[in-house]
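Apart from one protein chain that is not included, each protein chain of the complex appears where it belongs.
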Amino acid sequence: MKNQLVHLAELYQKTRQKTMLLVEPLEVEDFVIQTSIDVSPIKWHLAHCSWFFEEFVLKELKKNTPVYLKNNYNYIFNSYYYSKGDFWKKGVRGNLSRPLLKDIMSHRNMLDEYMHELFQSHELNQNILKLIEIGIHHEMQHQELILMDIKKNFSLSPLEIKYFEDTNLSKIDINNEKYKFHHYEPGLVDVGNNQLNEFFYDNETPSHKSFIQPFSISNRLVTNREYLEFVQDNGYKNFEFWHSDAWDWLKADQIEHPLYWKLQDGLFTQFTLYGKLDLDLDQPVSHISYYEASAFAEWSSARLPTEQEWEYVCSITSNESKENFMEQEIYEATIYEKGQQITGLRGNLWEWTKSDYSSYPGYKKPKGSLKEYNSKFMCQQYVLRGGSCVTPKNHYRDTYRNFYYPFQNWMYSGIRLAKDC
Amino acid sequence: MKNQLVHLAELYQKTRQKTMLLVEPLEVEDFVIQTSIDVSPIKWHLAHCSWFFEEFVLKELKKNTPVYLKNNYNYIFNSYYYSKGDFWKKGVRGNLSRPLLKDIMSHRNMLDEYMHELFQSHELNQNILKLIEIGIHHEMQHQELILMDIKKNFSLSPLEIKYFEDTNLSKIDINNEKYKFHHYEPGLVDVGNNQLNEFFYDNETPSHKSFIQPFSISNRLVTNREYLEFVQDNGYKNFEFWHSDAWDWLKADQIEHPLYWKLQDGLFTQFTLYGKLDLDLDQPVSHISYYEASAFAEWSSARLPTEQEWEYVCSITSNESKENFMEQEIYEATIYEKGQQITGLRGNLWEWTKSDYSSYPGYKKPKGSLKEYNSKFMCQQYVLRGGSCVTPKNHYRDTYRNFYYPFQNWMYSGIRLAKDC
Amino acid sequence: MKNQLVHLAELYQKTRQKTMLLVEPLEVEDFVIQTSIDVSPIKWHLAHCSWFFEEFVLKELKKNTPVYLKNNYNYIFNSYYYSKGDFWKKGVRGNLSRPLLKDIMSHRNMLDEYMHELFQSHELNQNILKLIEIGIHHEMQHQELILMDIKKNFSLSPLEIKYFEDTNLSKIDINNEKYKFHHYEPGLVDVGNNQLNEFFYDNETPSHKSFIQPFSISNRLVTNREYLEFVQDNGYKNFEFWHSDAWDWLKADQIEHPLYWKLQDGLFTQFTLYGKLDLDLDQPVSHISYYEASAFAEWSSARLPTEQEWEYVCSITSNESKENFMEQEIYEATIYEKGQQITGLRGNLWEWTKSDYSSYPGYKKPKGSLKEYNSKFMCQQYVLRGGSCVTPKNHYRDTYRNFYYPFQNWMYSGIRLAKDC
Partner (left out) sequence: MKNQLVHLAELYQKTRQKTMLLVEPLEVEDFVIQTSIDVSPIKWHLAHCSWFFEEFVLKELKKNTPVYLKNNYNYIFNSYYYSKGDFWKKGVRGNLSRPLLKDIMSHRNMLDEYMHELFQSHELNQNILKLIEIGIHHEMQHQELILMDIKKNFSLSPLEIKYFEDTNLSKIDINNEKYKFHHYEPGLVDVGNNQLNEFFYDNETPSHKSFIQPFSISNRLVTNREYLEFVQDNGYKNFEFWHSDAWDWLKADQIEHPLYWKLQDGLFTQFTLYGKLDLDLDQPVSHISYYEASAFAEWSSARLPTEQEWEYVCSITSNESKENFMEQEIYEATIYEKGQQITGLRGNLWEWTKSDYSSYPGYKKPKGSLKEYNSKFMCQQYVLRGGSCVTPKNHYRDTYRNFYYPFQNWMYSGIRLAKDC
């Protein structure tokens, strides 16, 4: 347990520091705005992560020190835990100028010092350590959200603003090699997490058998070039490829291409954290909704993989490709190197599956407030797998189940095709 | 083929006549109104069913006789087939007083005579017969919708109006016997339809294997008595039982009980096609949304069955209970007789499953316009199984997959519980 | 008083019969629909007029006979009188198929017989007679609304339906003579109604002095030809002519021409109670909103008259033009005969004034429920004067103040220009 404690203390410190590094390029004003109901003000993310430690760890220890639980801070920084009391509505988080950024920052420091002392003390039992671990992974999730939200906020400005001045993006010729399908035999496969030493969420359990039909899956993500073909083939004008709801969505919001694409003088640009760039055709297409991923698959005479298929392929695939998680500091999906068998299953982009986000057979909800962490969202959302270029590597697992509504598209999501055999 | 033709001709005639019988109690005004976006004017249903035959059968035969394809009738009575051209928006079907009911009726007669001649002729190949069969089943589906929509329309009137003057409902004492769970072993089971002689929809295919974990399922539907306990235990006031979206739905629409219940002087009544009745506590609870079914299951420390579990149980269960399809002319879920093992799997009420409505492995969409019949709705809806007291018996199959959005509740839907073992 | 009673009895009978004549061309289905929140189902109009007599006259007489006050009829047919209890929301009147048209009709007959007896009896004092008179004028107002609503309902049908088969409209060459402005000197003028023998509404009182600056007013209404020039001069594309709110309205509803105009193959048609007709360029432009009337005036370097100016000009102008009220049974604005000095001040079309609908100096609200008839609407509406081709002649007075919101355009409204001197 001592090692575990040291490890956790280090992970805590590293994670908290990383969050600070991520927001370094921002100005105070950038921390305040909320440009749509999906995103949150960056200063809210910062405070909410601290609130989580206060509410779930410190309160559990019956410490008198919590700061955010005083005043109305609990009301403001509780995201959606009904068991933690009433909370400020998500859609109007951007209405709050207070608490000020500097106060949120100094509270972070205060909390970190407090946690530091806690790690030195002998008060931490397994239950508390578990809660701290969840708190750390919770903050990692918000690191990804912070980058997603900054991108969305900056993209909407009529001024051409950038999060990073210079791009780390490099370009490799892939000779325009077509994706290939790999075939898999039918059979009973293992799904879900049963690693005792690893951190995982309740929604990945229990580990169980699932029967898979024969299928094939493509060796890489769909590229901008391939997606552009779909767009230019009137993909967004032809109802045949779209779900009924998707078609209504297209019409209502006048959608004609992916979220961050923009047509200028006949060519598409793409908004990135490096500002507006020419669309790199060899890059995987990103910020794709489930609606769009499904329509593209239909146009390609293919389908999306199920999450069971995806996990099975992942379980027998070594990590051949160069990694692209948050730690690589690329923050965009990267282009492919020729000749790889399966690329990008891990990192790069979250990959849409056709599976709805539902409980596994035998699933048991956690007790207490953490019941609200995952299970109450098991309705009308779809599963994405594999992590992305803005996901902390430490946060990633092959059994990780991310989930979004089919119309959402501000996350780093892409398309891998599958087929029935 | 001759027998097949005779059979189909009879089924056509019987089905068309049944539709007329169903609407007999209505006055002209009742055919016109549309009280919400989910329902359609009854006269629209009548004309749309005829349009379907004209558009899919007569047009295929290149006959010059179609009536509804003239003028703007195609535009009005096309429901949602983009491949058949632009159509009048669903939500404003009730804005159209024309064509008049009498014209729709006389057109029905004209079509029936025409179809009669067609059946006598030698022009019908297998493809056309298949289309006619779909047209007949399509009309059966609308028979169910007609009863659902009449109930919804009548329920919203501040006047106490009834579709039937006298109730066929009888009451049997069930001694308040608690539902029991039957256990099933894990294993690979067959799912989907492969009956060559039976009519079925594309979404029931292909027949395939699925692995099922050990589970148990209750021997009967949940009763009003049991659901009332949930309501009285503050089930609608406690977020713990509800999906996040469901809770927002409750709050937005101020929902505190099932759709057709009404609290008067401390007691609940229930709106039926026989008007407002006292809530019969031994009757299965009906007109339940997926949100409510899931919340009730959660409150009961159980869950909803998957559609694979349901179909498996059904496949090994003979039809022990008294039937309650449309033909019984009861039009309400019936109460249970004591001592039955599994009741109501077939008929009575559609049973919510926890399975999202998605394509089966190896599914192929039909060619042409019928592609739009089922597959484009495979997004964010959930599967219901088993037919109901307003489903024509002929239309029912054990592999039938009905589907609705989780908030919808005007169909005859109920709850059967399942458990992991 | 005897004469008065005889006169009133006749007026009652004549008015009630006229209402029946107006709806004669309709089919049952046409009585049920409500295509927008502004219009009401025609059968609702019929029942509401009867309800008014029951509620305001019979109830006052403490008669036990009222029919509509039983059941929930009062709830359904009360339009907006909070003092008469809660009522069914206006926007969903079209959701009610019941009571049936035939029941509303037979109730009308029952009421008429009852009123007939009442007129024969000796029970009617001045107060009751006053209430009956208001009830009659109330029904006349609804006659106009019935025609307005039929036109709106029919216009929205994708089928080309007509209220009247044949048009009474004739065409006279006006040699395209430009409208002329007549000048009036400044001074104190009388405004409002002080005729003791005439029926009038409370909002026309008290008669009072108003000071008018020098102004001029045009000799006739603006024609379709003139309005078409405005449209073709990009009038609907140029913000300069429009109020800020009007411009938002144009953009939101994508409005590019008057309500009933439709561009087909480069030419405008116009929907009328006779169906779709070619736009008659010599006819006064009709179904114009305040927004459009103001913008047209701005484009014409003119303005709308104030209601004081309008009433003053009317008071010194004899009725030179041919009359065009409901009694002429033309039901459309008529074209002008050459050489007339001032035409159409009375009948033809309601003429927008620039005056907001507000109380006159010294105005006293009526006591009781009739307080709700006019005064509670004195906010954000604008005054129209002069009656129209669907206004019963008997209902018209020179001091009559009609009022609508600036975006409304389904009434028979037109434009007369004025100028400062």
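Every chain is named by a letter (A, B and C) in the order it is written, and numbering of its residues begins at 1.
Following the convention adopted for this analysis, a residue touches a chain if its C-beta (ideal position, glycine included) is under 8 Å from a C-beta of that chain, and two chains touch if they have at least 3 such contacts.
Not measured: the values here are computed from a predicted model.
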**Asked** So which of the visible chains would the left-out chain be touching?
**Response** A, C
**Prompt:** Among C:Asp245, C:Asp278 or C:Glu329, which one is in touch with the chain left out?
**Reply:** C:Asp245
**Asked** Out of A:Gln17, A:Asn72, A:Ser106 or A:Ser315, which touches the unshown chain?
**Response** A:Asn72
**Message:** I'm checking contacts with the chain that's been left out. Which of A:Gln4, A:Asn95 or A:Gln195 qualifies?
**Reply:** A:Asn95
**Which residue of A:Glu29, A:Glu165, A:Glu185 or A:Asp253 touches the chain not shown here** = A:Glu29
**Request:** Just name the one of C:Asn95, C:Ser210, C:Thr223 or C:Ser413 that touches the chain not displayed here.
**Result:** C:Ser210
**Asked** List the chain A residues touching the unshown chain?
**Response** 27-35, 43, 71-72, 75-76, 88, 92, 94-101, 153, 156-159, 161
**Message:** Considering the whole complex, not just the chains shown, which residues of chain C touch the missing one?
**Reply:** 80, 82-83, 188, 208-211, 213, 215, 239-240, 242-247, 290-291, 294, 303, 306, 354-356, 358-359, 361-363, 371, 376-380, 406, 420
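Methods note: only the chains that are shown with their structure count from here on.
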**Message:** Based on which chains touch which, is the overall arrangement a line, ring, star, complete graph, or other?
**Reply:** line
**Message:** Of all the chains shown, whose C-alpha centre falls nearest the centre of every protein C-alpha atom combined?
**Reply:** B
**Prompt:** How far, in degrees, do you have to turn chain B to put its CA atoms on top of chain C, rounded to the nearest 5?
**Reply:** 180
**Message:** Can you check whether chain A and chain B touch via the same residue numbers (shared by over half) or via different ones?
**Reply:** same
**Request:** Let me have the rounded angstrom distance from the C-alpha centre of chain A over to the C-alpha centre of chain C, please.
**Result:** 60
**Asked** Between chain A and chain B, what's the gap in Å when you average each chain's C-alpha atoms?
**Response** 38
**Asked** Do you know which chain B residues sit against two or more other chains?
**Response** none
